[in-house]
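A short worksheet on the structure shown next.
A single protein chain has been removed from this complex, and every other one stays in its place.
Chain lettering (A, B and C) follows the sequence in which the chains are written, and residue indices restart at 1 in each chain.
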Amino acid sequence: MATEKLAQAQSSAEFAPGKGRVGLPKAIRTLMDTSGLIAIFILLFIGLSVAVPDFLTGRNIVGLLLSVTLIGTIATTMMLVLALGEVDLSVASIVAFTGVVAAVITSSSGSVFIGVAAGIAAGAAVGAFNGFVVARFGVNSLIATLAAMEFVRGLAYITSGGDAVMITVPAFFDLGSASFLGLTVPVWTMIFCFIIFGILLNVTAFGRNVLATGGNAEAANLAGVNVRRLKVTVFALQGIVAGIAGVLLTSRMGLGDPNTSLGLELAVISACVLGGVSLSGGVASITGVLVGVLIMGCVQNAMGLLNVPTFYQYLVRGAILLLAVLFDRWKQSRRTRA
Amino acid sequence: MATEKLAQAQSSAEFAPGKGRVGLPKAIRTLMDTSGLIAIFILLFIGLSVAVPDFLTGRNIVGLLLSVTLIGTIATTMMLVLALGEVDLSVASIVAFTGVVAAVITSSSGSVFIGVAAGIAAGAAVGAFNGFVVARFGVNSLIATLAAMEFVRGLAYITSGGDAVMITVPAFFDLGSASFLGLTVPVWTMIFCFIIFGILLNVTAFGRNVLATGGNAEAANLAGVNVRRLKVTVFALQGIVAGIAGVLLTSRMGLGDPNTSLGLELAVISACVLGGVSLSGGVASITGVLVGVLIMGCVQNAMGLLNVPTFYQYLVRGAILLLAVLFDRWKQSRRTRA
Amino acid sequence: AQDDVTIGFIVKKPEQAWFINEQQAATELGEKNGFEVVKLSGVDGQEVLSAIDNLHSQGAQGFVICPPDVRLGPVIKRRAEQYDMKVVTVDDRFLNSDGEPMQDVPHLGMSGYKIGQQVGNAIAKEIEARGWNMEDVAALRITNYELPTAKERTDGATDALLDAGFNKANIFDAPQQNTDTSSAFAAASPVLSKRGNFKHWVIYALNEESVLGGVRASEQYGLAPEDVIGVGINGSGAAFAEFSRENPTGFFGTVAVSSTMHGRDSAENLYTWITGGDKPPANTETAGTLMTRDNWQQVREELDL
């Protein structure tokens, strides 16, 4: 029988490479899927290195890395939130709030540890609250986190009295500036987040459940996924990571600024979408997000090196985003047609 | 057979009220659906009138109406965009851009008519472009309009050179300040938009097609609705209305300001969601949106009258939004259970 | 009662420490002198007009305003006249349609350009004090041309530096997206990495937060505090935070202006005017005081910040 033969032929071909390499084709295929983007990034990088003087210098690259840490770190968990089919607009407010909290508590308690812990805990609390509202009451996350964005920014202002908060414990500054192998703690944190959440997404049941829930929440629930807990966990992770980013930012900048990072949420979401994460849930790739973050960072950095006037920077950012999603659509439609 | 008997009994009961009143039950039912919100608004309004001195005075109410014109006007078309299951983040940039264009062209051509027309045309062009990108390439509208938001804001800066553009033709100011029956043109425009788009949504095939597409785009397409054209039209309408709002704002302010209305898009979306418009598409009500806009306006107005400190205003806005959506979910879950 | 005085205090950025101080100082004065101050925000023209309507509903007789855009002057004034309210400006002065200051609206504030000049002069003086060769020093100018006042300030500083013999070719722009520390940091990074050949840097911007971002970036590129002179504007928490650090940083000083005095004096002028006194002078210019690590606490006290 035709189908059976087909099936047999297929399955023998599949099994042939031996058990040891079973994981490989998948990895390669995923690479192929995202490779379009990677290729574009590589071309962009080469192009910038050639065309933009001083782009490819050690110190510029280090600076570039440092400048994307905030977006990059938070993008790793935003990826999970988006994969879940949700969105979190409150991250920028969380960064500001946790930074202020860490500054206030460090100064008042005199202990860096307590201050940092308090900052991160504040982030976790906001995240878990978002998750609770979304999961328990089924409120659309765009609105729930929009409310949180306002509310938490208000908390940041109230905590700080509206003014930048000074830090009286010098050890706090080391957090942001201590370096190892030439890279500072914030950069390492970002790298670490990419690794952790890459693993979480790809090789754990948790990650697969996130994707499944983003694909069809009701089906996931019927298939035994604890959808509610999953959502709370993901939002809480997002809060924790935004909290860590906020604390590190405060330490790097030397002050807890309640006005910081306005608009960060949109930059983070853009980076994820650039990286092929679907806003309707169920699709995400950590390599994609990494590339998305790097593309954004490189373009911004190059515009700085080239001294592009601010007004035109708006045009470039808008155009890049649009072109990237158009490219993504084009790739997909070609694949369907092929 | 039992089912048939039942069916007959039902249908005869249906026919009983006579042809003339066929439309009525539907209208009442819709009212009941949104009445929870309306009731809340009435309670809020009474509460504020009693508790807040100077709230219920003629001049305050006129001021309140004027203060919601921008959000209110744009909310009418945002309602359509959301009903379609899409979203438009570029409205604030369109307001700024069209205002600047109107100011520049009016001043250079010396003709108010040409300036206004150019402003509105600019809005229409941006809207249609958004619609085209979304409909033709299937790009997620959140991202497409996020890109447009950046790009168009950049255009506004470039057109104006970064500085607000003064208007040299005095007749231009009349647009924003001419009044009729005690209400100025911007207020009348808002009222007009509510009527027009209310009618469009409820009693035209276009409006129903918008809801059908938002509910299930594939289904609408299979049923012969020209989904692509519909989307382009709705986004273009959004652009036109934002353009009108931008021109009127410029006329009221006497200058085209490229920095204006930052964050307006979120306020407009919030108002719609407060009014029960679903972000996932397919559900919208013009009364709901009106009430949503008024609730936001009243709360903001009352906070001003009560001299609520800015920071706490953030908390109040966040909390109101959250409570409103929670209330909506609660209402729905009660209905499902009943 | 009939003779109760209520005035409004409308500011363009209600979250900023500067404006919080101003509003607070006005409120305190009001408590002392027996009038009420309504604090309102007006982040854009639309909101300003709503705020004025709102004041009208509360029966206010006038308001102090720092407008979000100086060119809103004519519209704001017209609205005020329509309601028979008196208006004075603080910090940012109204311009009429010809781009000239509106003489008939009393103003109290510092000129953005002049305060910028103060920054430039302070930097030039410190360059000399450190014995650097003016020719070899690079300037990191963190700009924000979306905000006209920001442009005035950086222009003032630039002109002062050039007058002092600074090399024009050594001034490099870092356009920032926001007015906070991290956006200044992001803007400064590529400029510093591109100009690795300069040993000495001066940094200026529209406010302290932005200068701090530049200073942090300079540290990132291994520039020692002795090689950097950053001078900010305002005299807010960000500067105090920096001065209270254990070791000196590249943030040399800031031109502090008394927001408290601005808030108090402008409110007082308006109150006097409303209660039958003279119309305040057309323009009261205030100046800033250079605040450095050595004198910051003292200056802070003097300026009542």
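Keep this in mind: a contact is a pair of C-beta atoms (placed from the backbone, for glycine too) under 8 Å apart; a residue touches a chain by one contact, two chains touch by 3 or more.
Operating definition for what follows: contacts and distances are computed from a predicted model.
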{"item": "Identity of the absent chain, which is to be given by its UniProt protein name, from \"Molybdopterin synthase sulfur carrier subunit\", \"Multisubunit sodium/proton antiporter MrpC subunit\", \"L-arabinose ABC transporter ATP-binding protein AraG\" or \"Hydrogenase maturation factor\"", "value": "\"L-arabinose ABC transporter ATP-binding protein AraG\""}
{"item": "Candidates A:Ala178, A:Ile195 or A:Ala219 - the one touching the absent chain", "value": "A:Ala219"}
{"item": "Which residue of B:Leu65, B:Val87, B:Val187 or B:Ala212 touches the chain not shown here", "value": "B:Ala212"}
{"item": "Listed residues B:Thr57, B:Asn226 or B:Asn307, member touching the removed chain", "value": "B:Asn226"}
{"item": "Touch with the omitted chain, as defined above, among B:Gly282, B:Gly297 or B:Gly318", "value": "B:Gly282"}
{"item": "Residues of chain A in contact with the chain not shown", "value": "1-4, 7-8, 10-11, 14-15, 19, 22-23, 26, 29, 203-206, 208-209, 211-212, 215-216, 218-226, 278, 282-283, 335-338"}
{"item": "Positions on chain B contacted by the hidden chain, ascending", "value": "1-4, 6-8, 10-11, 14, 19, 22-23, 25-26, 29, 199, 203-205, 208-209, 211-216, 218-226, 282-283"}
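Note that only the chains that are shown with their structure count from here on.
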{"item": "Which of A-C and B-C has more C-beta contact pairs", "value": "A-C"}
{"item": "Inter-centroid spacing, chain C versus chain A (mean Cα positions, whole Å)", "value": "35"}
{"item": "Shared interface positions of chain C, touching two or more other chains", "value": "15, 145-146"}
{"item": "Multi-partner residues of chain B (at least 2 other chains)", "value": "157, 162, 310-311"}
{"item": "For the chain C and chain A complex, residues of the former touching the latter", "value": "15-17, 20, 143-146, 172-175, 177-182, 185-187, 189-194, 196, 209, 212-213, 216-217, 219-221, 236-238, 240-242, 244-247, 249"}
{"item": "Chain C-touching residues of chain B, taken from the complex the two chains share", "value": "53-55, 57, 59-60, 62-64, 66-67, 70, 157, 162-164, 166-168, 249, 252-255, 257-262, 301, 304-305, 307, 309-311"}
{"item": "Parts of chain C lying in touch with chain B, wherever the complex brings them together", "value": "14-15, 38-41, 43-46, 49-51, 53-54, 56-59, 68-69, 71-72, 74-75, 97, 99, 145-148, 151"}
